[in-house]
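The complex appears here minus one protein chain, its other protein chains still in place.
Order as written gives the chain letters A and B; numbering starts at 1 within each chain.
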Amino acid sequence: MGKKTRLSGNEAIAYAMKQINPDVMGAFPITPSTEIPQYFASYVANGEVDTEFVAVESEHSAMSTCYAAQAAGGRAVTATSSAGMALMWEMLYVTSSARLPVTMALVNRALTGPININNDHSDSMGARDSGWIQLYSETNQEAYDNYIQAIPIGENGKVRLPVMVCQDGFITSHAVENIELLDDEEVKKFVGEYKPENYLLKKENPLAVGPYDISNYYMEHKKQQAEAMKNAKAVILSIAKKFEQLTGRKYGFFESYQMEDAETALVIIGSSAGTAKEAVRRLRQAGKKVGLIKLRVFRPFPAEELAAEMSGVKAVAVMDKAEGFSACGGPLFAEVRSALYDVKNRPFAINYVYGLGGRDICVEHFEMIYDNLFEIAKTGNPGEVYRHIGQREQEGDK
Amino acid sequence: MTMTKKANEIKASEINESTPWQEMTIGGEIYEGGTSALVNTGEWRTMIPIFHEEKCNHCMLCVPFCPDSSIPVENGKRKDFDLMHCKGCGICFKVCAHKAISYEKVGA
Partner (left out) sequence: MAYSLKQQVEKPERFVGGHRLCAGCGAAITVRGVMRALKPEDKAVVVNATGCLEVSSFLYPYTAWEDSYIHSAFENAGATAGGVEAAYRVLKKKGKVNETFKFIAFGGDGGTYDIGFQSLSGAMERGHDIVYVCYDNEAYMNTGVQRSSSTPRFADATTTPAGSIIPGKPQNKKDLTAIMAAHGIPYVAQTTFLGNFKDFHEKAEKAIYTEGPTFLNVMSPCPRGWRYETEDIAEICKLAVDTCVWPLFEVVDGVWKLNYEPRKKLPVEEYLKKQGRFRHMFNPGSEWMIEEVQKHVDKKWEALLNKCK
């Protein structure tokens, strides 16, 4: 059973991949995920894995390699960030529509324009409609645990969808934290063997993949995909249960922190949840009933479960680490507010876009957000719901 | 809707424009080879090649030139056209040095 050590988020993911021992890795360097294929290449060079490591000439080719290898009957993995994922865009859709459970370690980084190598979620949020399951991680431990769970989730026969495991660039990818690793044998057993029913290299019958799907058929295939994403919810929970039995570490669609009697709450994704939890601790000490929901699974979106969790709350702030340029809020806000629509006595909901391009967010910011929520709950006036926090303003920070 | 078959047992011949999504193959996969043989592309023809067996010396020069795999060969013999798939391009007629193929308007 488990070994305690210290690893960076990138090392943790590379180590998980080593233990999974995939058939093919296709990857191309991009900051801040580059270390993952680097570590992995050394496992390959030293004969510690059986994997064919294909060091391609672009991320588009990385995803093409993975798509093809998975269709051939192999288990394929990749790692990327930001513009790298943007270059894969077309292939993200091709992979999910062919129902090939490739897994990807996404080290979240701001999308270029202007170029910026630091963290936000604009890369994965932009891919939210690509048909990939998205798991987010607050810590290195979660990144490692999520990657191992991603394999049996995606490969489940009722799902057959690709999975991206997201962590925050530099924040967790390069920070060394304590971590508890599973034994190689435990991982091997947990992920099992990849046994697709049909694959290109099957002896008994050929397989044709990637048709031209005219309008008589395309919609039916999209309906299948939509159903698979719905099926993924139960599978994610059952894999989490198995994982908990193995490790004692509990996972669900989200983590609820001090939500039992919370009057105001945050919904947040990724590493900033750690900072926000410190604000919750401080405010709780001051007697304020505040809570937090850290979303782990963004696709499929656990709308009903989230709504139930927030049904007793008076005001909620949804934290978006990505701009959507919708002029009315970020992508997480759109989903959460929609989920709240059916809640009787639904809470007020406001949106904060924060942390773009690596902009820091501090405990004090979160304390201020909770203050604002209490003010809204008291006055019944949410004011402008689409807000940005952490940027400089002419009249000082709002 | 009850599934009568596992998705991976579905044949191309069973899929058509009224097939519900539950009964279509996952992700548009097909688990058999050569299912296009079911498609009648012969009806595209405006011109038709006619095979005159008595003039054919079975040199086979026409066979590799056929874009529609519509000139069957069996035991060293060139057989008559597969008119379900021949689109009537006339390439075979032009490459035949023995005038064993004529080329005419459909219905002429």
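Assume a residue touches a chain if its C-beta (ideal position, glycine included) is under 8 Å from a C-beta of that chain, and two chains touch if they have at least 3 such contacts.
Remember, predicted model here, so these are calculated numbers, not experimental data.
Touched by the hidden chain within the whole complex are the displayed chains A, B. Contact with the omitted chain, checked across A:L201, A:M219 or A:C328, is made by A:L201. Listed by residue number, the positions of subunit B touching the unshown chain are 12, 15, 25, 28, 30, 32-41, 44-45, 58-61, 63-70, 73, 75-76, 82, 84-91, 93-95, 103. Mapped onto subunit A, the footprint of the missing chain covers residues 23-24, 26, 50-52, 54-58, 60-62, 64-74, 76, 90-91, 94, 98, 200-203, 206-214, 217.
What we mean here is this: only the chains that are shown with their structure count from here on.
Subunit A and subunit B have centres, each the mean of its CA atoms, that are 49 Å apart. If you check the complex, the residues on subunit A that touch subunit B are 97-100, 160, 197-198, 205-211, 213, 216-217, 219-221, 223-225.
Those residues of subunit B lying in contact with subunit A across their complex are 8, 15, 17, 19-21, 24, 26-33.
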